[in-house]
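Quick one: the structure is below, questions incoming.
One protein chain omitted, others in place.
Now for subunit A:
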Amino acid sequence: MELTRIPKRKIDRAKIVVGIPRAFLTFRYQTLWQSFFDALKIKTVMSQPTNLETMTKGENKANSEMCLAMKIYLGHVASLEGACDYVLVPRIADFGIRRVMCTTFQALPDLVMNIFRHASFKVLSYNVDSRLKTDEKEAMIAMAESLGFSHSEAKKAYKTAHKASEDAYDQQVEENEKLYKQKGLKIVVAGHSYVTEDRYIGKPIFDYLKDNGIIPIRADLVDRKEALKAAHKASPTLKWELSREIVGSLAMHYKDIDGVILLTVYPCALDSMVNDMIMRKNKMAEIPLLQLTLDAQSGTAGLETRLESFIDIITMREEQEDHGEE
């Protein structure tokens, strides 16, 4: 199997099926990708939400030292086998100085190509890399062209998709911001969208918090421009785009919240350093903070105990403060 560099020719579009693994950056770019392929009238298929089977498949494909999110991702890719002609695996390296992604997202297409070299699908990729001066727009247009679409068709599709994805995200952020204003105990869950949104590993935590009368809020849904600025103030050399959004989001909302859960997967390269920095800087803000690390082995019992005691701490603090005011 090889990465697609198909010579320019018309392909029977009705027949192409592009698979999208429901993991990693899919949660960030879902609308963009979906509407891009829709506009080009390419059929897409998305893998089912993570379940035990995805996890097992992924663990079998992955190197044991890879992070849990990567194992899940590879499980999703594996489950697309036989269901599509291409699997979309973009390479997203960076968006400029101090706006880089985890190196895993640089390696992803080649990694998938090597691990799944005997599979029936091909890897469809686009390359976002500031050192090569290719931004998302150009890269996605080039990808469509490699599939046989004309430049203008591709450009139009990107325009539609970009607009749709911006609108969808703005709305998500707007709804998320409302949560900060609600009455009640509010806990911000700070984690990458592929952790917080994952049905199998992230969602149960949100459900548990809700069941216990807490309003859980996602840190990663935030006005990205503002968050990048706030993060630069909080930590000048922090260079990972995803971490900067989260750190910035926390800095912007500290005053509105009652607790923070740093939700991370084992062993996340970014979080291993950034969460330590957050905890060190948090000493001044003195907001109760819980670090939760998810790994492939963990059952839910241990997590629930820790969440339960964390909620107790926050509730007690709240009661004490109310007392003080009286």
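Structural remarks
In this text, a contact is a pair of C-beta atoms (placed from the backbone, for glycine too) under 8 Å apart; a residue touches a chain by one contact, two chains touch by 3 or more; residues count from 1.
FYI, contacts and distances are computed from a predicted model.
The chain not displayed here is annotated in its UniProt record as "2-hydroxyglutaryl-CoA dehydratase", chosen from "Dinitrogenase iron-molybdenum cofactor biosynthesis protein", "Histidine kinase", "Glyoxalase" or "2-hydroxyglutaryl-CoA dehydratase". For the chain left out of this panel, the touching residue among A:D38, A:E59 or A:D110 is A:D110.
Where subunit A meets the chain that is not shown, the touching residues are 3, 63, 65-67, 91, 93, 97-98, 100, 102-104, 106-107, 109-111, 113-115, 117, 125, 127, 235-240, 266-277, 280-281, 293.
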